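The complex appears here minus one protein chain, its other protein chains still in place.
What follows is subunit A.
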Amino acid sequence: MSNRLENTFKEKQNILNVYITAGFPCLNDTVDIVKELVSSGVDMVEIGMPFSDPLADGPTIQYSSEIAIENGITLELIFKQVEEIRRSVQIPIILMGYYNQMLQYGVEQFVKKATQVGVDGLIIPDMPLNIYQQEYKKLFEKYDIKMSFLITPQTADERIIEIAKESSAFLYVVSSYAITGGKSEIQNYQTEYFKKIAALNITTPKLIGFGISNAETFEQACTYADGAIIGSAFIKALTDSENIKETIKQFITSIK
């Protein structure tokens, strides 16, 4: 099987990756939300595995995670939901979560299960690069699970290059000094930072995330990268929604 991620980055431009929290707003909404996202034209989905103490996330995503945990979401259920999504969905699916969740599940068991149900890649923001290199890289390669690591405006050039090399799915370019759901305008220092990354001639595909919330910020992100990730803005739309299907359609159409 050729890799869905590789194909997507080869075939598409201005990639829109939308983050959702598994088990939110209701426990079993995940499958329908992803299907609706796909039919609205999203290129990739990132499914968040809700965690009680998500250090890298802002209040919107933390709130959705709290609700999802209250709803009874578990890793087993998430795997089942992905399995069901895979019956009809071809776009890449990324799981995003925290290292402690994988540790408790058993890292090898987790990666194996993820492959079985059709997950393409992982984002584990608190897994240190050196721990990945020393302990898990071979394991992830064995099960063909791709990794995405984050870089920020603070990451040094040399480290950006190393992180890009280890990011087998795409390089996750955190747009600003912020947690998710921050400012909704792209400022000058960010443009400088995007230009700097572009000048490093990295071959790994790049998606910009954090603070991407509307057509304008999405378009700006696409000028400097292969696409962008929208998380908090979409979760906020879902939180306020009375008709989820309609909300998704409208939200995605307003972006792309």
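The definition used in the following text is that a contact is a pair of C-beta atoms (placed from the backbone, for glycine too) under 8 Å apart; a residue touches a chain by one contact, two chains touch by 3 or more; residues count from 1.
Going forward, contacts and distances are computed from a predicted model.
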Quiz item: For the complex's missing chain, which UniProt name, "Tryptophan synthase beta chain", "Xanthine dehydrogenase family protein molybdopterin-binding subunit", "Radical SAM protein" or "Cytochrome c oxidase subunit 2"?
Solution: "Tryptophan synthase beta chain"
Quiz prompt | Residue of A:N71, A:T115, A:T152 or A:S241 touching the missing chain in the full complex | solution = A:T152
Quiz item: Out of A:L5, A:V42, A:M127 or A:I145, which touches the unshown chain?
Solution: A:M127
Self-check item: Of A:N3, A:T74 or A:S241, the residue in touch with the unshown chain
Solution: A:T74
Practice problem: Quick one: say which of A:F51, A:Y136 or A:F251 touches the chain that got left out. | Solution: A:F51
Quiz prompt | Options A:Y105, A:Y193 or A:F251, residue touching the unrepresented chain | solution = A:Y105
Quiz item: Tell me, which residues in subunit A touch the chain that this view leaves out?
Solution: 51-53, 55-56, 58-59, 62-63, 66, 69, 74-75, 98-105, 125-128, 131, 149-152, 154-156, 159, 163, 174, 177-179, 182
